[in-house]
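Excluded from the complex is one protein chain; the other protein chains are retained at their positions.
Right, chain A next:
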Amino acid sequence: MSDADNGPAVRFTDATLSVGGRVLWSGLDLDVQPGEFLAILGPNGTGKTTLLKALLGLQQLAGGSAQVAGQTPHRGSSQVGYVPQQKMFDADLGLRGVDLVCLGADGDRFGVPWSRKRVRAKAAELIEAVGATSYASAPIGRLSGGEQQRLRIAQALMSDPKVLLCDEPLTSLDLRHQEGVLELLDQRRRQRNTAVLMVTHEINPILPFVDRILYLAAGRFAQGTPDEVLTSERLSRLYGTPIDVLRVRGRVVVVGGGEAPEATHHCGADVVIPA
């Protein structure tokens, strides 16, 4: 047990991931410490979401090994919290925010149809912590994207996970809500030492918060602090084609050139003009 407590929250050792016979990346060695905030960047189809799935036990590695809190990843682990890719709930769904949060603790339990008192109390506590108390008993489909996302984070925290996996939690949120969600994740990792791994397309909003970046592209990857990874030299090497990383008015703009059209995918709101 002490090993799990002192060791890294997430560890990949010489890991290879392939989907449908195609190798997405290989030879990945990565340690994420408790309380660390790691952003996973890169164009579509490079295996960012699949990396999260490997940690959830939903995807087998083709080689090497992965560990979460000292254990081999398996479905239903209470060590892992999961905030899935933003998908709005149906406007007429018969579910309130508080019910969604409770499902995070007892949604896998067969038996009594309703939540126990202890679960409801804990849900109320986490809803308060994410600032969703005022709308938690409204039908969830009537809430905005940002409000739904806060409730999803509360849901993911119900099992007291050591690792929080977030898949594009900022998509379709406006800047103010993006910051709100990021502050929430940042607060959690600082106060409770929860490691946060976040797949995202948005570079600039996350820069003030993240410790490290794992950048996946063209079957290769680069990892390090934002300043180490987000350089023209490093990304050009990663993509195997000239890439310019510009710092304009405190913002990072990645400009892909020539034959790397996929390099334009990851920049979200930033204007990217291929040369």
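Basically, contacts are C-beta pairs under 8 Å (C-beta built on N, C-alpha and C of every residue); 3 or more make two chains touch, one makes a residue touch a chain; residues count from 1.
Everything below uses one rule, namely that contacts and distances are computed from a predicted model.
S.K.: Between "Acetolactate synthase small subunit", "Sarcosine oxidase subunit delta", "OB-fold domain-containing protein" or "Metal ABC transporter permease", which matches the UniProt record of the unshown chain?
M.R.: Checked against "Acetolactate synthase small subunit", "Sarcosine oxidase subunit delta", "OB-fold domain-containing protein" or "Metal ABC transporter permease": the hidden chain maps to "Metal ABC transporter permease".
S.K.: Using the document's definition of touch, tell me which of A:Arg11, A:Lys48, A:Arg96 or A:Arg188 contacts the absent chain.
M.R.: A:Arg96
S.K.: Please pick, from A:Gly20, A:Gly111 or A:Gly250, the residue that touches the omitted chain in the full complex.
M.R.: A:Gly111
S.K.: Just to verify: which one of A:Arg75, A:Lys117, A:Arg176 or A:Arg249 makes contact with the chain not shown?
M.R.: Selected residue, touching the omitted chain: A:Arg75.
S.K.: In the full complex, which bits of chain A touch the chain not displayed? Write them out.
M.R.: Within chain A, the residues touching the omitted chain are 56-58, 75-77, 80, 82, 84-85, 87, 89-90, 92-96, 99-100, 103-104, 106-114, 138-140, 152, 155-156.
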